[in-house]
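Submitted below is the structure of interest, expressed as structure tokens.
The complex appears here without one of its protein chains, the remainder shown in place.
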Amino acid sequence: MLDAFAGAAGLLLTGDPTLTHIVGLSLRVSLSAVLVASVLALPVGAALALFRFPGRTGVVVLLNALMGLPPVVAGLIVYILLSRAGPLGSLGLLFTPQAMVIVQSLLIFPIVAALTRQMVSDLWVEYREQLTSLGASRVRAIPSLLWDARFSLVTALLAGFGRAVAEVGAVLIVGGNIDGVTRVMTTAIALETNKGNLSLALALGVILMGLTLAVNAVAFAVGEFSRRRYGV
Amino acid sequence: MSIDRTILPIELEQVVFAPRDQVLLGPINLTLGAHARTVIMGANGSGKSLLLRLCHGLIAPTSGVIRCGEQAGDPQTACIRKRQAMVFQRPVMMRRSVRGNVLYALRLRGVRGSRAEQLTQQALALVGLEALAKRSARVLSGGEQQRLALARAWVIRPEVLFLDEPTASLDPDATKAVEAAVQRFAEQGTRIIMTTHSTSQARRIADMGIWLDQGQVTQHDPLVRRTL
Partner (left out) sequence: MTIRNSLGFWLGVALLVLTSHTVNGQDRGFITVASTTSTQNSGLFDTLIPQFEAATGIAVRIVAVGTGQALRIGCNGDADAVLVHAPAAEQAFVDQGCGVDRREVMFNDFVLIGPRADPANVAAADSAIDAFARIATEQAAFASRGDDSGTHKKELSIWQAADIAPAGGWYRALGAGMGAALNTAAAMNAYVMSDRATWISFNNRQDLSIVYQGDPRLFNQYASVLVNPERHPIQYDLAQVWHNWLVSSAGQAAIADYRLRGQALFTPNAP
């Protein structure tokens, strides 16, 4: 057991290329997923906050429920969709990093959309009369509200990133854990642990934990900065 | 800014505001904006704020008609909000700089670039906030924020400026600064319609006074301005 820790330290300090590649891929996949999910989730969340339409309550409840979507279920759904035998098979996306981005985006979307809805809704209560007076229709108000809520939204994005980078089941199913292609930190930890190679698994685990801590620290710092600069 | 029809005078015909079947205001028959500076007075709960919001289009009347200028077609759309602006009792500042707040108002009217910068400069100078242009708007004092709200409202050169008890939460110095700014706007041609519960403020600013009591107009008289 002790050897494993020593080995892990060695890998971390020497910047082992396999390790670097795995970490780099994890970051690329999860950051892409945050980007893709946010492009859709931010306007959807804002629109849900501002517009009333029949069935709106149902959508909000569904969105909140999807925050708890089990990742393996998401993985299964995407796998069935992307398989050559499935509807989107001709895209040839199964077992590629793109498939992993898709499934992680699916997991991040409800989180970011639901949090955005909450934040924009709170802001709208405060800004509504003033923005209406200034001549902003609800549609025009959406980008303004999103920009004004930018610090809170950053923490929502970080929450989404945290979920994506820590997930293993879905990316394992749709990515196939292919060495050098779709092997990310979490799936590598699973594999190396199963092979009994605890050094590499531990080194990756340390990095993953460090990343999680860093994300939370940044989220906290962003909140503090916004509080100090802009008041409440 | 595009040339629209004038929205003056604003006419209210049998306007009633009765949410949940409780008559809070009306029936009101009134013509506003004929004078340069109109002040609406009354006790708390008399309906001053509601009247302002109805004229500005923030709420819709339960019955009755509000007309702005020479209406052609639907009376409701004749009140083009583009030519109006409003300053609230508690100003709502966006999480941007002082400059940013004013620029935002201009952007909503389609004015950008150097022209927008120029107009912003002018507006901030008029209210005495040029030195604070880059400061975050939300950390300003109450008086400064209200002056920013004035600048933001006036920068689009509204035909009518509504003000809802703008100095109610300000100290005397800040109040003086706000009143001075309002005077300057009036001199530049903007019609002022302001609510207040201070008769001395009314005397300082207005040349027409409207009194409300329990949702009804009880008095409608020209005032003689008495500057202190």
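Here are some notes:
Order of writing sets the labels: A and B. Residues in every chain begin at 1.
We take it that contacts are C-beta pairs under 8 Å (C-beta built on N, C-alpha and C of every residue); 3 or more make two chains touch, one makes a residue touch a chain.
Keep in mind it's a predicted model, so treat the numbers as computed, not measured.
Listed for chain A, the residues touching the missing chain in the whole complex are 28, 31-32, 35-36, 83-86, 89-90, 94-95, 98, 101, 147, 176-181, 191, 193-198.
Note that in this section only the chains that are shown with their structure count from here on.
Our note on geometry: chain A versus chain B, Cα centroid distance of 45 Å, whole angstroms. Within the complex, the chain B residues that touch chain A are 56, 58, 81-82, 85-86, 88, 91-92, 94-96, 104-105, 108-109, 136, 138-139, 152. Against chain B, in their complex, chain A makes its touches with residues 126-127, 129-130, 132-136, 140, 144, 148-150, 226, 229-232.
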